[in-house]
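Left out: one protein chain. Kept in place: all the others.
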Amino acid sequence: MRLIKANKVYIIMILSYLLLETLNRLGILNSYLLQIIMLAGINIIMTISLNLVNGFTGQFSIGHAGFMGVGAYSSAVVTTVFFHTSSWPVYFQVPIFLVSLIVGGMVAGLIGFLIGLPSLRLKGDYLAIVTLGFGELLRASIRLIDYVGGPRGLAGIPKYTNLFWVFLFTILSIYAARNFVNSSFGRACISIRENEVASEAMGIDTTKYKIISFTFASFMAGVAGGLFGHLLMFLQPDTFSFLKSIDYLVFLYAGGMSSISGSILGAGILTAVPEFLRFLANWRIVIYGVLLVLLMLKQPEGFYGGKEFGFLKIVRQDKKVRTEKAS
Amino acid sequence: METFLQLLIYGLQLGSIYALIALGYTMVYGIIGLINFAHGDFLMVGAFVALFAVTLFGLGFVPALLISMIITGLLGVSIERIAYKPLRKRPRLSALITAIGVSIVLENFPRALPFIGPAPRPFPQMIPMVKFNVLGVSTNSVQLIMIALSVLLMVMLQIIVTKTQIGRKMRAVSLDKDAASLMGINVNSVISVTFFIGASLAAAGGIFYASTYPMIDVYMGIVLGLKAFIAAVLGGIGNIPGAMVGGIIMGIAEIFATSINSDLGYGIGFVILIFILLVRPAGIMGKFTIEKV
Partner (left out) sequence: MALLDVANVSIQFGGLKAVSDFNLALEQGELVAIIGPNGAGKTTAFNMITGLYKPTTGDIRLNGESLVGLRPNEFTARGIARTFQNIRLFNEMTVLDNLKAALTLQAKYSLREALLRTRKFLKIEDEIEDRAIEILKILRLDAKIDILAKNLPYGEQRRLEIARALATNPRILLLDEPVAGMNPNEIEEIIRLIAEIRESFKLTILLIEHHMNVVMTIADRIKVLDFGQTIAEGAPDEIQNNPKVIEAYLGRRGRK
């Protein structure tokens, strides 16, 4: 009983995955719904990673789709162009897919590092505009690379992304973000957001921590991109335009800044809402826009700004409890 | 040399359109510190209003331009009142997301209307096209009139801002809203006037653009707005002459780069922008302030 209580969250997660997977296998979840659920998972990863930079570190970055695109392309290059995995025995395919996701994350992280180095000296709106600019430049650069199909796009990517992988990586991202925030890295980042001058005066190398959070977020976006490419099976540079970056910004703010739970809600709900509004045909996006304006007017902090679900908090224990536990 | 002049004149024309639109971004930013994401859509609204004024009511170029500027200006004022004003005391980023929401509505509302819809439509030729050839450079009446009108509008704006009562009030509000209001300036009405001028200049920009590249659709404001926004930042956001300079630079650079490769044409603005901001973080004409400790 105690074991169940202590691991409640993990059990709920595993059960909900099993439930979804069963519904899927029984054919109750049609492929359209399944696709939306998987997109929601990928969007959650994207939004959480954007939150690390915008919410927790307080650096206004809005070119996040660019990193997703870099990750998506790098990952697809590994499986599709480089290894032609689909011609390999099945048991090789999954490991290569996983490697490709890491490669996607690393390339995106590297580009994030290189972009962050000069840009993060800028503050506020100027940083926002430079990141927007870099995001668009990344997209324009992909258009110029013939190796990955240029503006025509890259087709024939095998469909490796499934419910299991999306679920796994979403949960990994949530926990990675939670642990990041609840460490000296997270505290340093938050202190930069709260007061950069004081943060420096406390010995915190603000540039270093900004770059760490930016690079880490780019890495996560790259992994999300890899999942995205192997879900859609086709990549086109213009998918990763600034409009997609804006989508994530909207998910982030609607969900609530500096809240991992908010990002989960924001990305989850706002991925689903337009789909539920489909019966409205052309009016659907109009209603979406109106809802967004109303949300910001009625609740500018978003769904869950500044708060966290219980399982995402790390409860501080008294010294006494800690020593008892240790003994 | 002739190609150079030829490209230069195209660049000037495009640049003057960017400048008109950039002015709205910069004025709104200067006065309430908001990046009005929906500003690009005003130019689309302006182009459509002019289209209907011409096709349904048979108006000529000048009345259509004026009516479009007035209607779009009023739209700008009402959007500010409904969507932005309640958020004025809130974190600026909430207002930015609201602006994104407004932009989504502005684009998709006409798209959902049966008589507009998503398909691009041709924009009527309102000014008789006469081609000239000066020193081996070919130009035409439309091009020259558009450049002239843009310059005229910018000169008028400069006069309004520097020489009139309302211009003084606008500058006062942009420096310090609270102090301005203590001096008896009605801050709300000054902000409304700013939105009116900004939106109507964007409408003019949209019409000028459509007169040169005569296909319009509900999404035309997105990329055009983005480029104009970059122009505003390039010049130093919040700075009116800066927006004009930034717009012209963007237009000329884009035309020259596009003559080499169209993706380069799209990317060049961002390259210039990033370069300028990394060297001069507040833009060409912006002032950079040191944080006081």
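The chains carry the letters A and B, assigned in the order they are written, with residues numbered from 1 in each.
The rule is short, and it goes like this: a contact is a pair of C-beta atoms (placed from the backbone, for glycine too) under 8 Å apart; a residue touches a chain by one contact, two chains touch by 3 or more.
Keep in mind that what you see is a predicted model, and the values were worked out from it rather than measured.
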Residue of A:62, A:77, A:115 or A:212 touching the missing chain in the full complex: A:212
Residue among A:21, A:200 or A:275 that touches the chain left out of view: A:200
Contact with the hidden chain (one of A:52, A:157, A:176 or A:254): A:176
Residue ranges of chain A at the interface with the undisplayed chain: 176, 179-180, 183-185, 187-188, 190-191, 194-195, 197-206, 212, 216, 258, 306, 316, 319, 322
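Methods note: only the chains that are shown with their structure count from here on.
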Centre-of-Cα separation between chain B and chain A, whole angstrom: 33
Interface residues, chain A side, partner chain B - complex: 60, 118-119, 121-122, 125-126, 128-130, 133-134, 136-137, 140-141, 143-144, 151, 197, 242-243, 246, 249-250, 253-254, 257, 281-283, 285-286, 288-293, 296-297, 300
Partner chain A, residues of chain B touching it in the complex: 35, 83, 86-87, 90-91, 93-95, 97-98, 100-105, 108-109, 111-112, 222, 226, 229-230, 233, 237, 263, 266-267, 270-271, 273-274, 277-278, 281-282, 291, 293
